[in-house]
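A single protein chain has been omitted; all remaining protein chains appear in their positions.
In order of appearance the chains are A and B, and numbering begins at 1 in each one.
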Amino acid sequence: MSASSASEAAPDCRIQTIEELHEYLYKGLQLEHATLPPYLTALYSLHPGKNADAWHVIRVVAVEEMLHLTLVANVLNAVGGTPDLTRPGFVPTYPTRLPCGPDYFEVHLRPFSREALDTFLKIEKPAEAAGEADRFVPMDWAALGLTSDGAAPPPQELAELEASGAILGLVPGEPTQRFASIGEFYEEIIRGINHLEDQARKAGKTIFTGDPARQVTPEYFYSGGGDVIKVTGRDTAVAALTLVAEQGEGLYGGIYDSQDELAHYYRFEQLELGRYYQKGDDPGAPSGPELSVDWDAAYPVKPDIKLADLTRDPEVLAAAREFNESYATFLTGINLAYNGQPDLLLKAVWEMFRMRDRMNLLIRNPLTGHPGANAGPTFEI
Amino acid sequence: MTQETTAGTELRDFVKFSAAVTGFSEFDLWGTGQAEAYHRTAVDQVGQESLRAALASDPSAAPADPVVASIIKLWYVGVWYGPEQVGRTDVAAWTAPGRSGAKPAVAEGGRAAEDPSAPPFVVSPDAYTEGLLWRAIGAHPSGAKAPGYGSWATPPAVEDHQETEVR
Partner (left out) sequence: MTSYDVTDPMIFPAGAATQTSAAEAAQGEWDAVVVGGGMAGSIVAEQLGNAGYRVLILEAGPGKDLDLAEYESYLSRFYGAAVKDNQSPYPFNPNARMPRSTDTMPVRPDTPRDDFYLVQEDGYCTDTTFTRVLGGTSMHWEGKALRMLPEDFDLRTKYGQGLNWPLSYDDLEPYYRQAEAELGVSADVEEQAYLGMHFPEGYVFPMRRMPPSYLDRTVARGVDGMRVTLADDDYTLRVRTFPQARNGVPNPAYDGGKGFVPVGAVSTSQVEEGERCQGNTNCVPICPVQAKYHAGKTLTKALRRGNVKIVTQAVASKVEIDERDGRVTGITVKNYRSLDSDSYETYTVKGTVYVLCAHAIENARLMLASDMQRMSRSKLIGCNLMDHAYLLSWGLLPKPAGTMRGTSCTSGITDLRGGRFRGTQAGFGVDIHNDGWGWATGSPYTDLVELVDQQGLRGTELRRTLGNRISRQLLLAFMIDLLPERSNKVTVDDRYRDALGNLKPVVSLKIPPYTMRGAAFARKLAADIFDRLGAEDKTVYHRDRPSAVEHDGHWYNIVGGNHLAGTHIMGSDPATSVVDHTQHSWDHDNLYLVGPGSLPSIGTSNISLTMAALAFRSAGHIARHLRAAKAPVTVRG
């Protein structure tokens, strides 16, 4: 992510209105949330007591994704927006696609495995330093198999695709382009905030018109690394978005973020390299205690499982439906927390623990007609 | 029919019978992840013959075959109490989590030294945390599956027992 500051003239800023900023931030919420189902599926697929190192690494990252969601919501609230986690399509249909440099990659719901870890590393991968010209990549719709001629789909279809979260990282309103990385997406938001705030100040105004009572403050969020930042102005907004971006990939090429939390990419890399990082380590060369991973100690959840796969097991189907309903309830609860009732976030944690128990039940049930495969949460909301 | 599918059928029959006697659905029982381990434990402890006889018994018969009582308790708390320990609350007292102290003194294994019965054992660490008892009482196993900070202040929801809920 290229650094920008308030004093810099916003070069070629794509966010020109407060409505556009709100839309970008909604996309940010969708993006942050989209990684949660894959992380949770992998986490709860682990055999209990067998893979403690992997368990804790994935757990911390999942909790921090919740932090990111909260940080983005704080920014959206601060600029007078209204977070909406209940919009149809907010939860993507899996597999979804995320940008990673020149390529898109697919994010599946999968049990813990080398493939799953590989995807997680891609999700959190530090972006290549991008020049102004490389921040955007032309969309190749044909390569994704979505149109035959490579051009963007017609507006109606495009709107549906965008709403469904099937492809993340598109440039809003410009279907021919997408962001090179998630970092660049947040960079664009920061530029937009700076640009709009500069303009507002010239008119003696500010874009930070949100009700401070809608902010989620640290006492409502705990566990996992990193602290919630209360967003009240430009500095705190930039700090919150910077934390979201760097907690994934590290700060300025280092392995820690500005709150001294090990970045997600490096947390995951520990599982690949079999060793923990500690302070002072360079990327790729952890020197802390050893750890071990048992790649086979996971329940074989059927990848990208859908309710349609469960028709031969009525009890499992009913439980999977019930899970999806409870997941919707969970999102509704969080949404209320982000809309003026921050104390509801504490109760959302209870709901999260209940979902953990429900997911565990699903994941341990063998599937009829799919030898060697188990059920799992479908996240069809 | 191959041996493998015979084994699979026996396991499914074990779970089906267990569902009837425990009051939990087959989905719930598979959901513990313990079906294979419990079936194996029962076979190892009482032998195929006794187990088959127990599974062929009327699930609602009381008093049940002592093997059936062992199977119910196994699903509920993950502990194998041998059929010869039927009714032994003194043995059960020591296997329960929670502070010890007022319980009668026993030697290691939860039984007195002169007791000839085989000591009870926990099938595995996760057999403890997957005990169905905790769900039946609207709680979570002591030391696992935590419900979250402050959740204890809310009224209890005892599963399958809405009529006595305090709201």
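Here, a contact is a pair of C-beta atoms (placed from the backbone, for glycine too) under 8 Å apart; a residue touches a chain by one contact, two chains touch by 3 or more.
Worth saying up front: this structure is predicted, and the values here are computed from it rather than measured.
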item	value
Options B:7, B:56 or B:137, residue touching the unrepresented chain	B:137
Residues of chain B in contact with the chain not shown	20-24, 59-60, 62-64, 68-69, 72-73, 76-77, 79, 81, 86-89, 91-110, 119-122, 124-126, 128-129, 132-134, 136-140, 142-144, 146-156, 158-161, 164-166
In chain A, positions touching the absent partner	49, 52-53, 56, 59-60, 63, 218-219, 222-225, 260-262, 270, 276-280, 287-289, 291, 353
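Criterion: only the chains that are shown with their structure count from here on.
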item	value
For chain A paired with chain B, centre-to-centre distance based on mean C-alpha positions, whole Å	40
Touching residues on chain B, where the partner in the complex is chain A	25-28, 30-33, 125-126, 129, 145-151
Chain A - residues contacting chain B, complex	47-49, 222, 299, 313, 315-316, 318-319, 346, 349-350, 352-354, 356-357, 360-362, 364-366
